[in-house]
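Note that this complex is displayed minus one protein chain, with the remaining chains in position.
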Amino acid sequence: MLVVAAGAVSLGAGWVSGPAAIGVLSLMLVAVLGIVWTAFVGGLETRRALAPYGLLKPGILWLCLFFLAPLWSMLEMSLSAKKSRFDFSPSFSWHWGNYATALTDFGPQFGRSFFYAAAATVLTLLIGYPLAYVIAFRGGKFKSVLLGLVAVPFFTSYLIRTLAWQNLLADEGPIVGLINKLGVEQVFEWLHIMDNGRLMNTPAAVIGGLTYNFLPFMILPIFVSLEKIDARLVDAAMDLYSTATGAFRKVVLPMSLPGVFAGSLLVFIPAAGDFVNAQFLGSPQTTMIGNSIQDQFLRQLNYPVATAMSFVLMSVITVSVLVYAKFMGTEELM
Amino acid sequence: MENNNNPSSRGARYSRREFLIRSGLVGAGALSLPAILAACGGSSGSSSGGGAKELYFENWPGYIDTETVKAFETATGIKMKYTEAYNDNNEYFAKVQPMLSKGQKIAPDIVAPTFWMADRWIQLGWAQKLDKAAIPNAKNLRDDLLAPSWDPKNEYQLPWQTGIAGIAYNKKATGKDLKSVEDLFDPAFKGKVGMLTEMRDTLGLVLMGMGKKLSDIKTYDDAVEAFDKIEKAKTDGQIRAFTGNDYMDDLNTGNFAVCVAWSGDVMQIAKDNPDVHFVVPEEGGTSWYDTMMWVAGSENSDSVSSWMNYIYDPVNAARITAFTGYFSPVKGVREELVKMGGEAAALADNPLVFPDADSVSRLQGWGSLAEAEEAKFDERFASITGA
Partner (left out) sequence: MTGALSTRQRNGRRFINAVAVAAMLYLFAPIAMIVLFSFNNPKGKFNIVWRGFTLKNWAHPFASPELTDALMVSLKVAVISTACATMLGTMIALSLSRYKFKGSGVVNLFLVLPLTSPEIVLGSSLATLFIARGTSFGYLTVIIAHIMFQVSFVAVTLRARIRGFDWTLEQAAMDLGATPQRAFWKVTFPLILPGILAAALLSFALSIDDFIITFFNAGSLVTFPLQIFGASRVAIPPQINVLATMILMGSISLMVIGFVVGARRQRKAMGPVTSGK
């Protein structure tokens, strides 16, 4: 299994080529045939012991080839240097300068990404938890219908939804109109949601877009964990603690934490790497790291710096996920 | 300049051989995937079959009417594919470079880079010489568009449409008529100003606003003040967004009071919204054009020539102009529009489509920038637009 995986990665990443590649492939082949052979000659016990590996192999291979190997390519590229402006295949040269550029020139974008993503995570939690709670405990026989309703908006394209927010938030749009009619624009200005009488192209619009687009990723896991809670348990808790809040705090909340944990990750991670919301709803002052990576990679052709930024983004996220997991005390991810 | 073309590279052939060996070894299992990958890298798309003539034009979005392609097909019997995936010069360049820089083919036969990008394509050897003898209608082209310094004999490119970058404003939001580049920096419009991500148009306007002549701009140092001015406007929150064509939405809805804009687009919006106006600022506007270029590796020479010849016929050019509202590169379009009558005839007197002599006199074009200088321009501009 390990041999096969390592082989896949090394082939994918291009460590080996030519005759060596054939060698690696033969090795992988032998490993695979080995498993099949042992399963074939071995008895039921052996077969059973090998079954999980057999089931895992194709999928894991795929991930090795197209997830791990690309990460390696990316690492390699992030340490490469372009020889000239239109050098389309930068060569590996331990060029750490890309990381310096990524962190100095694009520091603000990193900061904004994490801030916006964190804000969106908190907001989705505040909006999503009550909704999941109501559906799970008060949905009755309409539970699945309600849950379906939550999912329905997300069957329209992500981009179309975000574009629809452009219409909603426009200066002459319905929401600004409503705020002005109610005469509460000062409140919104004070909250820094509005800027100079506008909602569009502000940090708030970007955070709002992120919140909206990733909301179901918060609602669904929370719902799943809430649904597992036996209502009788809540009743028992109500008897014990006598208040609903007490029952909620002592029973429901702790049991729903895995859902909250999973939801937060499912919101924070894509939000931190998103560039669509910042592009459609933001301004030059609200660009996120995703915009920069996209721009450097797909417009400026600066693969080394773009991949360096990707790598930093991934590392920061991985570390924060681990810290968060520790903090939440959740051993199982999801 | 680095010209890295080694067609039918050794690597490509090698990987195909490798592919055979590998697939021979492992059969059609999941294991041959890397080999398939490698093989796919080697072989390029083999779309052009023999027999019927074909043509594939990849153009900017919203840049042609609905009839011309069909009419061309009927007239010539050539099967034409027309797509609108050319969204952005730099982005398209980045999209095709993995193939073209290795000497592989890309799908389209004709693409439509803007003049400065066309210059780059020619330098990199990504364009083929046109068969000018087969394009007699090229004689109908406006003289001012021919023989740029970077393609003095028009061997590699001919214009598709031309236009003007100037200032557009939504009168409902501004409350008055505008006429100066300085209006972009008017504090009264704070947060309601848009600029284009197309550097030459945005920067060009600001430079002219500072009294510079675009033809004098050769180095980054010549333009640094204008960059600083744009950057300051951005950090002050004066500029709401840097956009591509999507500024049209913002202008239409009043999110932008004033912005840098392209003439044809504004003509389109004005149909829907009479509050939107376009002006060539008194300090000057930039003139630009998008080209048609025959992509290296394409074999459909005849179809390419037929197409170019077809659309340089004033009758066909007029039909396109009636839709796009851009300043046609073809002479005689105005007369044809009048003949078409109705809405099209009205365009003949539209100053956006046919700018008056006074506006034309204020137009300036960019010269060619040396590669190293252009790199500095691009880098600074990218850092300002904030992406």
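Every chain is named by a letter (A and B) in the order it is written, and numbering of its residues begins at 1.
Here is the rule we use: contacts are C-beta pairs under 8 Å (C-beta built on N, C-alpha and C of every residue); 3 or more make two chains touch, one makes a residue touch a chain.
All values derive from a computational prediction rather than experimental measurement.
Student: Using the definition of touch stated at the top, determine which of B:Thr202, B:Asn252, B:Ser306 or B:Ser359 touches the missing chain.
Tutor: B:Asn252
Student: One chain is left out of this view; which of A:Leu168, A:Ile193 or A:Leu253 touches it in the full complex?
Tutor: The one listed residue touching the chain not shown is A:Leu168.
Student: Return the single residue from B:Gly62, B:Gly77 or B:Pro136 that touches the missing chain.
Tutor: Of the listed residues, the one touching the omitted chain is B:Gly62.
Student: Out of B:Met99, B:Leu207 or B:Val333, point to the residue that touches the absent chain in the complete complex.
Tutor: Touching the chain that is not displayed is residue B:Met99.
Student: Determine and list the chain A residues touching the chain excluded from the picture.
Tutor: 1, 12-14, 48-49, 51-56, 58-60, 62-63, 66-67, 69-71, 73-74, 76-77, 89, 127-128, 130-131, 133-135, 138, 140-141, 143-145, 148-161, 163-165, 167-168, 212, 215, 224, 227, 230-232, 235, 238-239, 243-245, 265-266, 269-270, 272-276, 280, 289-290, 293-294, 297-298, 303, 306-307, 310-311, 313-314, 317-318, 321, 333-334
Student: I need the residue numbers on chain B that touch the omitted chain, in ascending order.
Tutor: 11-12, 15, 36-38, 40-42, 44-45, 58, 61-62, 83-85, 87-88, 95-96, 98-99, 102, 104, 106-108, 244-246, 248-249, 252-253, 268-269, 271-273
Following the convention adopted for this analysis, only the chains that are shown with their structure count from here on.
Student: What is the distance, in whole Å, between the centres of chain A and chain B, each centre taken as the mean of its C-alpha atoms?
Tutor: It comes to 35 Å between the two C-alpha centres.
Student: Under the definition above, what is the set of chain A residues touching chain B in their complex?
Tutor: Touching chain B: residues 8, 11-12, 18, 21-22, 25-26, 28-29, 32, 58, 61-62, 65, 83-88, 105, 166-167, 170-173, 195-196, 198, 200-201, 282-285, 287, 291-292, 294-295, 297-301 of chain A.
Student: Looking at the complex, which residues from chain B come into contact with chain A?
Tutor: Per the stated touch rule, the residues are 2, 4, 18, 21-22, 25-26, 30-31, 33-34, 88, 90-91, 93-95, 97-98, 101, 124, 190-192, 234-235, 237, 239-242, 249, 253-255, 371-372, 375, 378-379, 382-387.
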